[in-house]
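Of the protein chains in this complex, all but one are displayed in their positions.
For chain A:
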Amino acid sequence: MTKKVILAASVLALFSSPVMLTKATADPADATLTIDGKEMTVKTAAPEGHPFDTLYSGWLYREPETRALEEDSFENPGMFGVEQGAELWSVVEGTAGKSCESCHAEPEVDMKGVGASFPKWDADAKRPINIELQIDKCREENMGAEPYKFDAAEQKALTAFIKHQSLGMPVKLDLSQGELQTWWDRGKELYYTRTGQLNLSCSNCHEDHNGQMIRADHLSQGQVNGFPTYRLKQSKLISLHNRFRGCVRDTRAEIPKAFSDDLMALETYVTWRGTGLSVETPAVRQ
């Protein structure tokens, strides 16, 4: 009996200093990322009220070969999606006989900064919208075209193209728009809520254990600044809500719908968690 008590006590002692456990191995790489001659901010001081001191891009947690692919725009397979998006820009669709270009003639200028500042408040819908939903809004309201199905190749390509126009710009949300702050609060709550039979929250993996290996995967801070990302394993662009759904599914929970209120709240909050990191779209992942 006494022995057990001592054991239990020593367990508690061990866990009262979790830092000891998390320091084990595999810190983010100490490297700099330059794309098309622009230096990316892959490491930066966290904004006020953030649980971390320092924010690290997911790029720093990847293998050297994967990192090299993102560094070279000619090698980056995600750039095919960006190019496809550039072509779609001028394709006329819908009853109004318009394309994106009809309203935004110079995407390199008109779209600069957009990818660094979304989600933004949509006063009509009274909820935050991301790039995908903004594209749909333009299609429906200005082009008389159907919204895209979630994860349609065109949706991912156009989103990647738009975000790519902000390459290197620091992520910064204006939380004073509309009720965005309330959605941030809701997203924060979700981030720390354990789900599924495995009883895991986003924070369990990406806050408490980033830098460590979970099977073959090096856990990052779960930053969103590179989405849509190109995944080598799946040989295609992966949207942010696809990634969110995958992480939730892996807790053995029911999977939330893409663009649902919950996932929009989560996107708002998680985007804020990456404040100051550069937009890297299309980032490359294993």
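Going forward, a contact is a pair of C-beta atoms (placed from the backbone, for glycine too) under 8 Å apart; a residue touches a chain by one contact, two chains touch by 3 or more; residues count from 1.
Operating definition for what follows: contacts and distances are computed from a predicted model.
**Student:** Considering the UniProt annotation of the chain absent from this complex, which name among "Glycyl-radical enzyme activating protein", "ATP synthase subunit b'", "Thioredoxin domain-containing protein" or "Sulfur oxidation c-type cytochrome SoxX" applies?
**Tutor:** "Sulfur oxidation c-type cytochrome SoxX"
**Student:** Given that one chain is not shown, which residue among A:P77, A:G94, A:P147 or A:G196 touches it?
**Tutor:** Selected residue, touching the omitted chain: A:G196.
**Student:** Looking at A:K38, A:K149 or A:R252, which makes contact with the chain not pictured?
**Tutor:** Of these options, the touching residue for the absent chain is A:R252.
**Student:** To test your reading of the contact rule: which positions on chain A touch the chain that is missing from view?
**Tutor:** 1, 3-5, 7-8, 11-12, 15, 21, 24-26, 193-201, 204-205, 208-209, 212-217, 219, 231, 233-234, 238, 242-243, 246-247, 249-254, 286
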